[in-house]
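Heads up, one of the protein chains got dropped from this complex, but the rest are sitting where they should.
Note that the chains are named A, B, C, D and E in the order they appear, and that numbering of residues resets to 1 at the start of each chain.
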């Protein structure tokens, strides 16, 4: 299997997950709150007389463990659905190799677990 | 070394870490709060007249960087201890390859740092 | 590209990010709150008559996706800047291989996106 | 002691003292309702707007306090004609310290200052209601400008109904039968809801509230305990709101205000039960926020009626209000209006219900004790009082909705009243005020900037001139080393 | 002004006015204690139950308010026999507005409504205490059903001790020496704790509270600032609780209630200090929640004693209470009872201590001023009053524990009183009410559903009928474009 990770703006979480399912039928994701810093300018803050820039903006990290054959489709679906149309901050998506993925409840390999189990 | 990552239900965090240590002697873990969506049905919510399903349930992500030789033992220990006996939601465990793991305080490779250092 | 991940104490987040940029010019990071358990002793807690040890201490996880050629420099910068001078708890830094890293907004590979885009 | 008792310790002066204690304390309880609104509203909206939403209650109460001192109090309670007070602007030390003298002779047992205090906190509540429906998307300046204007609109209406010169008070069009609105179901709550409705319509719904297919989405608030705290504070404050409206210790009889407090409490309780079970039955879940809305809706309804009705009627008024709150919230949403806190149903519909309930349930004896209107339908068989109540609602509805709508519409045309889309998404805390309401949820380590060379500091008013230190070393300077 | 003073402004009526102000205001302070309990309890329990725990205080106060109006007030304070009041049910306008008339002639300087209001908020406090020990695992319906029944149990006991007809008040078994319980260490606090204990025993401990080896685990609450706010609100409200129990401005002497407020404050302070240092010494850490428990335990203890004891005794009572709170919490846990908030030790043990402390420290002169019992052991050398106090505790203990236990036991057998294991693990907010108390901690973006086609929407009461829009486009409809 392949691990697909993505950093997206939080408002896009649901849309990205829907897009992945629609495009590839994949169900299964873990979502983590994150803050990120990239090309996008951070926010100008003011607090009690100090004006400063925080480089961090709220993002979410999505982790999908998917079958090898749909990996490209998942990446494409994320890439397209993560795009907000705003000027910046839409984040990244990338893949990583993984060893065996075990499904804790059944103890089997994940790819062997039937969807309805 | 190998990176072992697991998504488990939050109530199992302590049990899984204990099981890993007991089975393999490994100490060292990073824990991240997450929410997840998988085969398990989400929760039916009601808020001010709207009934809807949130697909997300509270989970935790555990990251263990372990020596190659114990990786299988760690995976097995997690798999077994993560099982709650409930009908669903026990999550996954998988491995990923990593390059050198550096221990910041000493600057050495992690596998060379003595436990008591 | 390479994924460089690091677990550091929270007070070092800004310093590590600055050090990476200074040493290698790399900009772009995702930050996640975490708690960790390692060689460092946890905290002795007291709550309503129970004295117990929580193994967890607040940490942050940093994820940098960097070009292959600067990966070593990034790791070195993190390793050195993460060191707090305290007796323990400074965490780890390690690398992992990644497949193509896609920049969502432009749809291009990340390494091809110009800094100013 | 007795030798110390001056000749001025007359029964008349003791009556003033007792009445002033009562009115000032109850005014203070009502003032505290701002904290209730702040936490109710912040709790039922999202984390990214929490500081803004809580903080705006301080701002608007400040605005109301000044405007009401300048002109509002005079418009409302200064001597004048049927429609507006024409005296008592910028009241002086004299006007505020004397008792029962023009231009505030209406307050016959308390100093003008106590009158100001009691009435200004009511204006503040009415204004607080307005923003519930406009939450999470209105521009900050709107609070300032519309806050000033609404305070004036409000003052005019309260003259009609509460000033002895007012046409609804006198029943000028209804053969001398005056409108019954003991503590302001109409004056305070319904009016606030009318402006809230105008605002919600002109602003439009929050981004994401209605789906691409037009159906409504839930946007859960971020903190139910806050909403509970807000509601209990409001219930607490309402013991100032209604019982304090006797404006003396003897209106309706010595200690009659205790009776008003009792009907208030019973209705609120019935409203909570009504909301709780309505939600449990209709929505399948006993939604906490709906139970809270039930309590508040009942308090709104009993506000007009608290001095006029029997305990059993308070129970009925409360139960019905609990029902109204729940179905009202759902209905308002179903017609496409986005009202995050439920102000339109809780303060508007239930305000109407409470006002009409006087016409149904007013006990003739109590109406006559209070010298306001007459008994209600169930006691008298006469629709007279109900008609008076209805008339009041119709006229106030027309006046307050129209003026509010027009003013907000003009503001929308001239300067816009809604923040930019990206500011709304980011949240008003950071976009309007420059800082998150909960900074640590967004800035990993607040104050984690202190060890570098401030590349992130864009500027700073002042700066401290200490010398440079070794990099990465925490600085603790200047410490006096005595 | 003087010309305006009617003939009814007599000294008698002014006394009624002043007493009614006092009693209503203090009642309102006590009512606000519901917010204190809500935040104390929510703070000391887990995030996943926070909305439920805070919200249930609104629910139970609503229940108590209605039941007490219907029958509780009559049972407790209506004229009747030694054991129960038999008049004054569903009190009418007349019963509530008249002063010192049957069936509520006991309230001789305030209208019946003020009596109702003051007493109902006490019933509400006693009921609030019950749930502290049952937190995080009881089914929601239990609050409703047991809330009704406990209000009745409570009313009976308060008749015994506080009604002039009650047998403990009269000292029927003790040669006319009545029980001293100024504001309810026994009536309110100890009673609440007895039901709490019954509930904790029948529910059993929370999942995870006791390890597989039987030893107790800590289950930290989620918000210490909430617990602090709750405690300060309770301290604040206690200035209504104790001083208001004079029920007039002249009981014990004109302005004597100020003295009651002073002993209350001194004891609370000593309790905080006692809890703080006991925790620091015994537990090695000055646990904040233990300091707060110390304050509350002292307030509980001084409740019975506040009108009867000297300031030095208030200090002693407070210090001992602080000690009791800390060791009591530890001891209760050590015998296998899971009491998340410490209600059994804070309200039960300390309630017993305070009740007995009257028998030790009551100043003879004060007891005689208040016409209740006699001086305590240290002044009189007589064990008489101590015996009366002990008797009261024993009888109330037997009555309230037994009835509560039996009722809850029957409910357990019939319908179960504890939620399912998975609901307890998930938390009561979402399992009982359908929504998290802090939604944004569990639903990444509340309202993030608004852009799709609602595949997640299971149903919705009402829906909005707007047309379909381009996918992913935020919708802001309807906006009146005026």
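One rule holds in what follows: a residue touches a chain if its C-beta (ideal position, glycine included) is under 8 Å from a C-beta of that chain, and two chains touch if they have at least 3 such contacts.
Quick caveat, the model's predicted, so the values are computed rather than measured.
J.: For the chain that's been dropped from view, list the shown partners it touches.
T.: Displayed chains contacted by the hidden chain, ordered by label: A, B, C, D, E.
J.: Which one touches the absent chain: E:209, E:347, E:384 or E:433?
T.: In the full complex, the listed residue that touches the missing chain is E:209.
J.: Of the listed residues E:139, E:159 or E:222, which contacts the missing chain in the full complex?
T.: E:222
J.: Go through subunit A and note every residue touching the omitted chain.
T.: Missing-chain contacts on subunit A: residues 45-52.
J.: Suppose we count only contacts with the excluded chain; which residues of subunit B make the list?
T.: 10-11, 13-15, 18, 31, 33, 60, 81
J.: Which residues does subunit D use to touch the chain missing from this display?
T.: 1-2, 4-6, 8-11, 13-14, 16-21, 23-25, 27-28, 31-32, 34-35, 38-39, 42, 50-52, 54-55, 57-59, 61-66, 69, 90-93, 96-97, 99, 110-111, 113-114, 116-117, 120, 140, 226, 429, 432-440, 443, 446-454, 457, 460-480, 482
Quick note on the criterion: only the chains that are shown with their structure count from here on.
J.: Tell me, which chains sit next to both subunit B and subunit C?
T.: A, D, E
J.: Kindly list the shared contact partners of subunit B and subunit E, in label order.
T.: A, C, D
J.: For the homomeric pair subunit A and subunit B, should the interface be classed as same or different, according to whether the shared residue numbers exceed half of all numbers used?
T.: different
J.: In angstrom, rounded to a whole number, how far apart do the mean CA points of subunit D and subunit E lie?
T.: Subunit D and subunit E have C-alpha centres separated by 29 Å.
J.: Which whole number of Å gives the spacing of the CA centres of subunit A and subunit E?
T.: Taking the average C-alpha coordinate of subunit A and of subunit E, the gap between them is 49 Å.
J.: Counting only residues that touch at least two other chains, what does the list for subunit B look like?
T.: 32-33, 35, 45-47, 49-52, 55-56, 96-97
J.: Mind pulling the residue numbers of subunit D that touch at least two other chains?
T.: Residues 208, 216-218, 220, 283-285, 287, 289, 330, 333, 444, 449 of subunit D each touch two or more of the other chains.
J.: Graph shape for the chains shown, where an edge means the two chains touch. Line, ring, star, complete, or other?
T.: Per interface graph, the chains form a complete graph.
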